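Every protein chain of the complex appears in place save one, which is left out.
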């Protein structure tokens, strides 16, 4: 099994866990869990494949992705009440899923003749759009847009790190590992240590 | 006219009625009615066609779908104030539209070489995504996600019933009728008799 396929599998599984956790916060039923988990799990990769015109999209060719996401939903439905803080687990799983999905997006795009701008964007899109759909559909404030948090920023930095590493080495796994490490480190620093970007201020104090 | 084409027509018309009813609840103007009606009417089938890479999507090839949805919007704009309860009519029309659209989605996918997982999913997607877009754009709580209601569940059961029936008979209409009957019966039971799935409970009471 090729690295991109393995990364896709891992991203699908972890994103499905986060989707099911958001479903649990919305007090949905089991089928609602399945729906949100599958949407979150395959959303980002689906947008990527549609934009790149890879037809049909990855999970239509290989239905086991959807079955894996469904298994994650069932798992969360029957075990989430054991968790101390579902929101905290959600945040950290989302960070893992983001890191893996950005690497999967870069891996899927880098051999296809597109330049660095598009490879970077496809990494960011694969990483961010599943969670964005999850949050819009469930009416949560999108994690993607929480002011100041390193989220799209982390995805962006990871995608660029991967491409730098690809120019330095021939080993296929190293750049993807670098991508995951950079994305996760920035996101974890933001969750845990409060690293953040300056949010826009409408009227900064000037020349008193 | 082939069965899938007829079903698509019927689903488009009834979903357009529901879109226009939601527009009436949001107090939009006539053009808003047209916009929401068309989005609802063709949304599910459009997502299905994009995912399956059927190009171009069904209503781009055959613009009469959009004209039909527009006629439904105009009809509702001038007659909705005669209704006793627009929400009740909306619920029931949505149930009809769901049943027909699931059958249309199954019919459009079943001859294309995809396996049962994808056929089922395309039925569910064709059935559910138009209404989901309608509710997200108009800021209603998505019917799809109302906890406990049989909605995605009904679509799912209908899509599976259709495929079981296809293995038992050669008549093309019978499985689609079975699909519509199963989807509508479950959805109607949920609306009328309160059939529902257990919603997720954060901390079920345990061994006191």
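All chains are identified by letter, namely A and B, in their written order; residue positions are counted from 1 within each chain.
Convention: contacts are C-beta pairs under 8 Å (C-beta built on N, C-alpha and C of every residue); 3 or more make two chains touch, one makes a residue touch a chain.
What you see is a predicted model; the values in this text were computed from it and never measured.
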*From B:138, B:160, B:181 or B:197, residue that would touch the chain that is not displayed*: B:138
*Which is it among B:55, B:141 or B:168 that touches the chain not included here?*
B:55
*Considering the entire assembly, which residues of chain B contact the chain that has been omitted?*
23-24, 26-36, 46, 50, 55-57, 60, 63, 66-67, 77, 80-81, 86, 136-139
_By the contact criterion defined above, which parts of chain A meet the unshown chain? Give residue numbers in ascending order._
50-53, 114-115, 117-118, 121, 128, 132, 136, 141-142, 144-145, 147-148, 151-153, 156, 196-204
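We take it that only the chains that are shown with their structure count from here on.
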*asked:* Using Cα averages as centroids, what's the distance between chain A and chain B in whole Å?
replied: 29
